[in-house]
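Shown next, in structure tokens, is the structure this report addresses.
Each chain you see keeps its place in the complex, though not every chain is here.
Labels for the chains are A and B, by order of writing; each one numbers its residues from 1.
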Amino acid sequence: MDRGEFERMLGEADRPAPVGVSYADSLLGAAVRRWCAPPLGLPAGAPLETYLDRRADLGPAEVARRLLGAAGLSYLLVDTGIGGTDGADSDWWSVRGLASAAGAVGREVVRLESVAEDLADSGVAAADFADAYVDALAAATRDAVAVKSILGYRHGFDVDPRRPSRAEVTAAARDWLLSRRDVDVAHGGPERPASVVRLRDEVLLRFVLWSGVDRGLPVQLHTGFGDRDLRLPSVNPALLQPLIEAVEPLGTPLVLLHCYPYQREAGWLAAVYPPVYVDIGLTVGQVGARADAILGEFCELAPFGKLMFSTDAYRLPERYLVGAAQFRHSLGRLLRGWWRDGDLTAHDVDRIALMVGADNAHHLYALDG
Amino acid sequence: MDRGEFERMLGEADRPAPVGVSYADSLLGAAVRRWCAPPLGLPAGAPLETYLDRRADLGPAEVARRLLGAAGLSYLLVDTGIGGTDGADSDWWSVRGLASAAGAVGREVVRLESVAEDLADSGVAAADFADAYVDALAAATRDAVAVKSILGYRHGFDVDPRRPSRAEVTAAARDWLLSRRDVDVAHGGPERPASVVRLRDEVLLRFVLWSGVDRGLPVQLHTGFGDRDLRLPSVNPALLQPLIEAVEPLGTPLVLLHCYPYQREAGWLAAVYPPVYVDIGLTVGQVGARADAILGEFCELAPFGKLMFSTDAYRLPERYLVGAAQFRHSLGRLLRGWWRDGDLTAHDVDRIALMVGADNAHHLYALDG
């Protein structure tokens, strides 16, 4: 892995930076050098070139073992619908491999759209799509702790909040399956472009989301920033109000992931809608030194019992350690500052750290089974 | 009042938190324990259960007297169109009762939509609605210092900015009055659902707002967060630009309330539109330790002569004291920090604190008559 590839895997860019610009010249790059150099035997803040040389010397499995081990995680809840997590059990990036490297328990989060795409690949008939999806989701989530929706990526949140009818689902499935078949014919199979293979139909996206809600496990929703495939204004979680209200009577928890730069909107939703929880992953792992300020914004309105740590890491072991270490450091600074200024008692500080860092997720995802 | 009810009255949620979550496990809950425990004879930061026991022992009138007294308020400008402020003079939550408990002067703010709803209840004919509303508003505001619009709650700010014609008002009044009559018949009276009784018609909402503008008193506009009845993206005060420009020639001041998370948008409006003022209530009272950071954002563009303190409190005496104490503490910290860093002189600090905390409102609402 060369420096350019490492830099791209670190952040959300999917193509090289222009000449003279390095993605690692950023708070994220500085956080990697701060938190990840010591476990590799280098001083905190070591230059990136030195770090990458050392990394190459140690090899990927050892790097993963050291960085994931240093992250001090107890549970890894892994979205298996994204490239880089679906390896064989012996690969470090599989659920089992990650858990082993981290010395943690691994549990699965099932991506709703991936189940639909796998089903489409299986040759299902349009008329059977709705039932077959429910069955496939039940099978895929047998041991899962949550499902995840990437509606924000695939369409944005300006959707009809209603559950689509069976007839609507069948008609939409027919169109989608036909368009995929046309592409198969044209491309002769494996070279199919993502634009067609991926589920982007608004009706089917709502259908898989509602199927996820019916499943009863917490539903994670990607909101806010990510890579450039999304339109940022359309993933503002405040746009989810109609959907939240439609889902609320069923009692399924909704977990807003990432949120940035809409963390305040997310906090308000968590404050006024009982089923809404907020995951502070991605954001905290990507902004380095600014994590305290952003955690502060998450805390403005959201009850502490609804905020949950995660790393949002994948592909790169550094993201696991940076996400965990920066979170501990920044939440600690934030809470201690509030204690010093008289805003919280020492007992509050301990309780909140434990809630946000572990207990809330433990409870919500029923990690004790 | 049990713990659950206390927690809901504290914030903006209108139904119980899910199992395992407490609304009081929040910066707001911590602020209540910090500021309100001492006036009840408990140490700052006392556990909530202890606090609630003590509260029950003292009884509501004594609690109100202690907390409102500790708030150190000179004037209470009370929106009388919301439940919890319309008691008899002897109730602590009436304008007179609040003023008495606080040792302050009480003045009234009249909610434009409530005057219309009362008028509808009176059996007015649609053809008379426009004139009768103007008369009713004049009567209702005889001793008032401001009027208040909740257009944000009832419709959002994507409205035609123009003053509606008399014919439009009469036609809209006819529809609204008929729909209310139908509901009366169906429900036999008092059990009428809020969805129909409440004024939600866009034309009539504009009409009552323009009538308020004509009245000449400052017009307060709810913007930004509140409870879940509003759609957050549609109450961004920046959406009010066309309306502000339409109102500007009349010279009536417009006061943006709450604003969060759009405090920066509000500050910009105050900086470029002469009639726009900003009230930092609600927000500061709800975010506890984060009030300094948010006050800082309000101050980025807004002239200090246009920022005004309020508590936005109602129903719960704690909200009055938290709003006032947190504001004093946080604005003080913010201004002293700027003085220490050389951004302001000591004289600036004193002037700004006095302007934002008292003088601006004194002047704008003509509190000396």
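Everything below uses one rule, namely that a contact is a pair of C-beta atoms (placed from the backbone, for glycine too) under 8 Å apart; a residue touches a chain by one contact, two chains touch by 3 or more.
The structure displayed is predicted, hence computed values, not measured ones.
Complete-complex copy count for the single protein sequence, taken from this structure file and not limited to the 2 chains in place, is 3.
FYI, only the chains that are shown with their structure count from here on.
Think of chain A turning onto chain B: fitted on CA atoms, that turn is 120 degrees, to the nearest 5. Spacing of chain A relative to chain B, judged by their CA centroids, is 38 angstrom. Listing the residues of chain B that touch chain A in their complex gives 11-18, 20-28, 30-31, 34, 44-45, 225, 227-228, 231-233, 260-261, 286-290, 293-294, 333. Interface of chain A with chain B (complex): residues 236, 238-239, 241, 245, 253, 264-265, 268, 271-275, 293, 296-297, 299-306, 338, 341-345, 348, 351-352, 355, 363.
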